[in-house]
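The other protein chains are all here in position, but one chain of the complex has been omitted.
So that you can tell them apart, the chains are marked A and B in the order they are listed, and the count of residues begins at 1 in each.
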Amino acid sequence: MAKMMTIDELRAILVDCAGGDDAVLPGDISAVPFDELGYDSLALIETAARLRLDHDVLIPDEEIAEVRTAGELLGKINDRIAV
Amino acid sequence: MSVITGLGVVAPNGIGVKEFWAATLAGRTGIAELDRFDTTGYPARLAGLIRDFDPIDHLPSRLLPQTDTSTRLALTATQHALADAEVDPAGIADYDMGVATANASGGFEFTHREFHKLWSRGPAHVSVYESFAWFYAVNTGQISIRHGMRGPSSALVAEQAGGLDALGQARRMIRGGTRLMVGGGVDSAFDPWGWLAHLSSGRVSLDPDPATAYRPFDAQASGYLPGEGGAICVLEDAAAARARGARVYGELAGYAATFDPHPDTGRPPALGRAARLALADAGVATADVDVVFADAAGVADLDRAEAAALRELFGARGVPVTAPKALTGRLFSGGGALDVVSALLCLRDGLIPPTFGTATVPAGYGLDLVLGEPRQVAVDTVLVLARGRWGFNAAVVLRTFQNRS
Partner (left out) sequence: MNRRVVITGMGVRAPRSPGKKEFWELLSAGRTATRRISFFDPSPYRSQVAGEVDFDAASEGLSPREVRRMDRATQFAVVCARDAVADSGLDLGALPADRVGVSLGSAVAAATSLEREYLVLSDSGRRWEMSPDHLSPHMFDYLVPSVMSAEIAWTVGAEGPVAMLSDGCTSGLDAVGHAAALIREGSADMVVAGAADTPITPIVVACFDAIRATSTHNDDPEHASRPFDASRNGFVLAEGAAMFVLEELSAARARGAHCYAEVGGFATRCNAYHMTGLKPDGRELAEAIRVALDQARLAPEAVDYVNAHGSGTKQNDRHETAAFKRSLGEHAYRTPVSSIKSMVGHSLGAIGSVEIAASLLAIENQAVPPTANLHTADPDCDLDYVPNEARDHHIDTVLTVGSGFGGFQSAMVLTRPRRTAA
């Protein structure tokens, strides 16, 4: 079974795709809504592209548009890694 | 009446008005060897480079993945200009503030990276930000968003003349009733492709000595050096500026743009006509002009043509002329805007910054070019000139404000 992604790994991808570092993304971000973190829909499309190309995790556009928090996104990622 | 109340500078020889002006008066150059990629094999390597600019010190990290170097510089200059003007955009109605920037090469390094991803890895690798980080309106759009400015806004392209055009456009909007405009220009294209594109102009100096490579109006002038950066100004309606007790650098009293006759016509270029129109627009005579900030191409034919235009306007050695851009290189849309900043500081301090690098001006030019040390004079009226390749001419007249208010 493939290795699950951690919230810190996802955080690094988010920061790379859409900015923000630990100073702005403190502690556990998994429950904070993306818009409060300053991530808009483009940030999430870019993140989804990175997940698909570099991590082989495909999250369809419709689902990415609905995701509200990093925790939710991580759940979707790991659901797919687990299959 | 439109007045300038805030200045923001991102120049190869200084970030911030204070540092830039000190460098300009002292002759500290921003010309250096390009070190951002391997330039072996390139016929020229000198450019006006902004160093010690870490965008994270100036901008929120959220903006970094979506912006080119040029946009980061433009946003930084805008922030400085608004702080300098002591304006809080949140306190002004959104439609009363607009943005007019000039842009020559868009987010070129950013787009080069995306071209590279597209062709080396495939279309799926192209960033979501490419669709706007590249285009010429990016700086206007990003400035508008960052500062909540929803008034009339636009982006202009006129090679090196664009910076003055943007300020002219900003004044046009203020005349139309907009209270405050952010105007100016910033460019940067120093990735390997951008650098090659610069070289293809055929006018970049191949002289490898940073001290002499770009020496406008010199008998040995061998071309120009491209630079990066520029300036952003805050322009306001004079009554509004007065009402809030703003410090005023000067009035943007005149502006005009002309275009050269096609070279095949054999008729002379139209730079002098732009100057004349701008002076008429400002309602001042040539005799009132205390100093001219020249376009200063550094290419013999173009220097000669500009000298001829100035002689025709002012008579031989009839007015002090200077070109502080020898310390920064030609900044494209940033060039005219940065010269306006220098001109306003010259008004403030009564000091004309010299043209560094230039040693011998051909006598036939009939130019009183300020060389060596800054020249102390009473300055009330300044003419700033800019030319863009293919025939664009723009002229701006700046005047002290308190004398006429």
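Note that in this section a residue touches a chain if its C-beta (ideal position, glycine included) is under 8 Å from a C-beta of that chain, and two chains touch if they have at least 3 such contacts.
None of these values were measured; they are calculated from a predicted model.
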Which displayed chains the unshown chain touches: A, B
Candidates B:A11, B:A77 or B:V99 - the one touching the absent chain: B:V99
Residue among B:S153, B:T328 or B:T355 that touches the chain left out of view: B:S153
Hidden partner chain, touching residue among B:I50, B:A137 or B:A253: B:A137
Residue among B:R28, B:H58 or B:R172 that touches the chain left out of view: B:R172
Missing-partner contacts on chain A, residue numbers: 40-42, 45, 49, 61
Absent chain, residues of chain B that touch it: 37-38, 41-43, 66, 94-95, 98-99, 103-105, 108, 111-112, 114-116, 118-120, 122-123, 126-128, 130-132, 134-138, 140-142, 144-145, 147-159, 162, 165, 172, 189, 192-194, 196-202, 256-262, 270, 273, 332, 388-392
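Please note the rule applied: only the chains that are shown with their structure count from here on.
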CA centroid of chain A to CA centroid of chain B, Å: 41
Complex contact set, residues of chain B against chain A: 60-66, 124-125, 127-129
For the chain A and chain B complex, residues of the former touching the latter: 15-21, 24, 38-39, 42, 45-46, 49, 52-53
